[in-house]
Every structure is written in C-alpha cells, then in structure tokens.
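A quick write-up on the structure given underneath.
Only a single protein chain was left out; the remaining protein chains are all shown in position.
After this line comes subunit A, so read on.
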Amino acid sequence: MAGISWNYVFKFIITGDAAVGKSSLLVRLTDQRFLANPDPTLGVEFGSKLLTIPEENKVIKLQCWDTAGTESFRSITRSYYRGAAGCLLVYDVTSRKSFVNARSWLADVREHADPHLTCILVGNKVDLCDSESSSDRRQVPMEEAELFAKEEGLLFVESSAKSGENVEKAFEDAARDILSKIRRGVFDDDRVSSPGVKLSKPSNVALDPGAGSKPSCCNS
C-alpha cells in the first residue's frame, strides 16, 4: 500500500540460533525500537524497509523474513533459503555455542540457497560487552569471528539491536554487496536470475495502472 518507488526489491532472510536476537534486529530495522522480551518466533515473520544507497543512487526495498531459530522449525525455515538474495547469519557474541552453531546454519544456507546469495555474519548483543570492565560477557572475540567470516567469504559486522548500533549497516552492507554483484553482471541484468532480486520495471501493466510511479513486483 505504499506509494514510494524503489529500484530493486531484495528478499532477505535472517537466520541463526534461537534467542540470538534475530527478531529484535528486524524490529530495530523496521520500527526503530527495541523489542525487550520478544516471544520466540514461530515459523517466520515478515518485515520490510526501504533503504537508500546514496553512492549508487538507488532505493532498495528490503523484504525480510525473520525465521525461527528453534530446531523444530528448521525444516520449515529451510523453504525460505532458496528464494532469498541476502542472508543475515546471526550469532550472539556472549554465547560461544551460538557462534559454533553458525557453521551448521551456514551449511544449511549453502545447501539450500542460491549460490549467489550474499551472506553477512552478524555478531549481535555487543551492548553486553565492555572490554574495560570486569562484567564483560563476551565469549566470542571479534578477531575470531572476523577470521571465520573471511575464510567462508562472508561479510561481517558486530551489532546491537538494543542500542541500534550497526543494525542498519548490516543490512546496508549486504544490500551494497548485492548491488555490486548486479553491477558486475553476476546476475544477468536483463533477466535477474536470482529469485530473491526483483527489478522494478513497469511490466505487467495490465494489473497496475499506477505502474509508472509504482514498480510492480512480479517476477521479471
């Protein structure tokens, strides 16, 4: 129902262990607020946001599917991987286990998703870390995560859904990467081959008389 126009629609998924803050990241992105005690996500939840990438002069509509981290939903959430252009692989910097499990989530992504998918590793909850004080709860050193990301060819950022630090950056970095892939022709620009990327072209005019200003969303 929005009347704002955009150049691309990117489908994102957010995945990772339970309780690492996936839903909070999404709510922070879409609503600019912190979800203090969210209920565990059941299945998936949808949220969206317009991003502007100034240096490319592009407006991007991010459609994010926030998936459940609970094991019982894993088979359901897998159905979403294939259709995504970007993936936020989230772990909790105060939980070693969630970082270790990130490997298995990544394996899942690699198995089911499009090979051109852009994946960013996000270490959430940095607000709980304070290297100067004794109450530092960090269990995953930044260097270690950075190295892991480099080895696996992932982007990397540490963020906090609570303070908002780096949340938008995480999504933006991923979106920039996808844009550069488009520019380099990883996706054939005329016929975008990734199911998660949709060009806004005034096609399918029959349905949408306002298509000139409002891009249609049908698969190009």
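Just so we're on the same page, contacts are C-beta pairs under 8 Å (C-beta built on N, C-alpha and C of every residue); 3 or more make two chains touch, one makes a residue touch a chain; residues count from 1.
The rule is simple: contacts and distances are computed from a predicted model.
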Expected UniProt protein name for the omitted chain (select from "GID complex catalytic subunit 2", "GPI transamidase component GPI16", "General vesicular transport factor p115" or "F-actin-capping protein subunit alpha") would be "General vesicular transport factor p115"
Looking at A:80, A:105 or A:171, which residue reaches the missing chain?
-> A:80
Residue of A:15, A:63 or A:166 touching the missing chain in the full complex | A:63
Residues on subunit A that touch the omitted chain in the whole complex?
-> 1-3, 11, 42-48, 61, 63, 65, 75-76, 79-80, 82-83, 204, 206-210, 214-219
